[in-house]
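Just dropping this structure here.
Heads up, one of the protein chains got dropped from this complex, but the rest are sitting where they should.
Up next, chain A:
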């Protein structure tokens, strides 16, 4: 589904070349939940940017959902991002002048959905994160956890194949962080592939796979046993698992 082979990314200034990624190889299958960890400057964000089609790469091969990315121009990459990828950012990146409804509406308009379809999706996704009643509020009127839930609603409204999360809990306290993590696991259980970059090893351990990046390369891949248990619990009691993270975040 996501296949990176020997990806190389070099940042150049007049005097310095920085090899952000070198021979970066990774395969992510459908339904996977991958946590990417590593020290600062290891290349995690560069990987996420390239995986999210936010940046180009210098060498290697990258296929996303069967599409060879190296052949895509800026407009095509924008379309792919819009159709296949949902983003969750550390700072939420909500547009401060737009209310929650309009924030979630942003990617749907670029997608070309008509008014009725957009309204239905916005209401469903805000309902899913427990903020449907506050859709006319501005982001500044919400807590950090609530803002991140709006960002998740925005990411999911277009029903993307991938969810790319960049330190999604980095600006939240531990309680909120765990609630967001539970929500992500629930989303993954429902079939969305997730790649999450994080510094938090405890949260990373809750993903299905852990990728450790060092010096621009994947240096270690581990599989989490804990995730399977959590996921099966979620699957056994779907109603509770759906509501519990939302309820936690609402507090």
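Note that a contact is a pair of C-beta atoms (placed from the backbone, for glycine too) under 8 Å apart; a residue touches a chain by one contact, two chains touch by 3 or more; residues count from 1.
The rule we apply is simple: contacts and distances are computed from a predicted model.
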item	value
Identity of the absent chain, which is to be given by its UniProt protein name, from "Cytochrome bc1 complex cytochrome b subunit", "ABC transporter permease", "PepSY domain-containing protein" or "Protein phosphatase 2C-like protein"	"ABC transporter permease"
Sole residue of A:15, A:71 or A:116 that reaches the chain not shown, by the stated touch rule	A:116
Sites on chain A contacted by the missing partner chain, in the whole complex	45, 48-49, 52-55, 74-75, 78-79, 81-83, 87, 89-91, 93, 95-99, 102, 105-107, 109-117, 138, 154, 166
